[in-house]
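Of the protein chains in this complex, all but one are displayed in their positions.
And then chain A:
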Amino acid sequence: MERKAKLSKGILELKFMKKSKEKFEKEAEEEEREQLYGDQLGTLHTGAHYVSMVPSHYDCNEYLPCRLSFGGFDPEIEKINASKMKGVYAPLRQAPSKPQEDGMEVDVSAEKAYEHMNTSLGDQQPKNFVHKNSKAHRFEPKKNNDQFGGGKRGKFNNNNRHRGRGGSQNFRGRGGHDRSCSNDRASSSSSNNKRKFDDNGDSKPPKMKFLKPS
């Protein structure tokens, strides 16, 4: 490779040499880079667009994780590796489930718990459940309400109520109409909710149902 004549630093510092100075610097930088990384960056040698060098054996083959555990010696590692086992090691994928089962004994079977909950708790529900259930029931028709700012309590509801008072006649006039009813219910106080339950016929909240375990 023939060497270009190098200009001295003093000349390159001159004002009109700005362009050639940049060019010179760029060349020097590239040369340095090639010296440093020439073996790693495939793009630097000619013909690299279709030949690429792979320096590591790690990229030549697919390997298992390098840290392995067998026979449940290190359950944590087996858990991490479970999804990475391939080839002849694929049967180890389900391995870590075994030691987990040994951990705790079952006092009450799922079937028994289901029966117990249905017989004893089904009739006499704790107040917590009643409250939650009725609440869920109350907010069910929320989606009809969207155009009025939703069923949120607080600021927006206060506005709503004011509006409602302003046009109170309107509200009463519509009476049984579904939308106004739901709006009223969402924005009003708890007394309204009690009335709602009375409207349903009996004062008892809906019975709880438990799903049978599969």
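One rule holds in what follows: contacts are C-beta pairs under 8 Å (C-beta built on N, C-alpha and C of every residue); 3 or more make two chains touch, one makes a residue touch a chain; residues count from 1.
By our rule, contacts and distances are computed from a predicted model.
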### Task
Pick from "Ribosomal RNA-processing protein 40", "ER membrane protein complex subunit 2", "Mitochondrial fission 1 protein" or "General transcription and DNA repair factor IIH subunit TFB4" the UniProt protein name of the chain that isn't shown here.
"Ribosomal RNA-processing protein 40"
## Note on the structure
Contacts from chain A to the absent chain lie at residues 36-37, 39-40, 46-47, 50-74, 77, 80-81, 85-89, 92
